[in-house]
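Yeah, one chain of the complex is gone here, protein chain that is, but the others are all in their spots.
And now, subunit A:
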Amino acid sequence: MRVKGRHKATKYRGAAGFDYHRLESTATQKSSYVTAASLILVLILSSAAFLIPDRYLPGLILCEMLLVIHGVYRRGNPGVIARVFIVQLIITMSLYYLIHGQSQLAQGAVAVLRILLAFIPGWWLSITCAPERIGEVLTWVLPVKWAFVIAASISLLPYMTVELREIYHIQCLRGARISPKALRDPRNWSELINCVIFPLLIQLLKLSRQIAVAAQLRYFGKSKQPTHWR
């Protein structure tokens, strides 16, 4: 009944010349295409950072500087890039210095630069593209069942997080050694598994059974043309 009503409403709006629904759906479609193009761009740039010869590196650096500027303009945090750069620089350069002495430090610096160039496109993607659009693009290539599983898992993530938090706090009150400070010692990790992860696994088993029954009762997997929820 509701669906019928909505359909009618859309028809009326269409007749009046303002088809918001269609307008919205065209905008969504467009942003999905933009996301797909961004994904391909990121894949190409990240792979190029590993594969292209040294003489083409300045061109790649220029491209990625544009990405960084765009990312910062979209309120991304450039501190993440700086942290990755510093961690990689310290580890790689100290290894180069210990093994080869001072002679090949420049080569080490180029290697660190390439690692950074492989990292920047992913950082840019996480700022510019909405998660739901990336998910929608992935459903174009995934089988229906796995697309449903990913959608269900991500939409149930808040529920799982709440469960996890509740179990964690209750076990903390019971005196389990699982506070962030105690978890710095790997000997306490088995306690985390027994007190938090084990009850959570029980919940997940139960939840997967419930969702599977609910989906099958709604004839999931019976029709060849599944509907999508936007």
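Keep this in mind: a residue touches a chain if its C-beta (ideal position, glycine included) is under 8 Å from a C-beta of that chain, and two chains touch if they have at least 3 such contacts; residues count from 1.
Simple rule for what comes next: contacts and distances are computed from a predicted model.
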Practice prompt. Among "Core component of ECF transporter", "Heme exporter protein D", "Aspartate carbamoyltransferase" or "Bifunctional protein PyrR", go ahead and choose the protein name stored in UniProt for the chain not displayed.
Written response: "Core component of ECF transporter"
Response to the item:
Touching the hidden chain, out of A:34, A:167, A:182 or A:215, is A:215
Response to the item:
Checked against the full complex, the residue among A:62, A:99 or A:173 that touches the missing chain is A:99
Worksheet item: In the full complex, which of A:63, A:118 or A:176 touches the chain missing from this view?
Response: A:118
Worksheet item: In the whole complex, what residues of subunit A lie against the chain that is missing from view?
Response: 39, 42-43, 46-47, 49-51, 54, 84, 87-88, 91-92, 95-96, 99-100, 104, 107-108, 110-111, 114-115, 118-119, 121-123, 125-126, 131, 134-135, 138, 142, 145-146, 149-150, 152-154, 156-157, 160-161, 164, 183, 186, 189-190, 193-194, 197-198, 200-202, 204-205, 207-209, 211-212, 215-216, 220-221
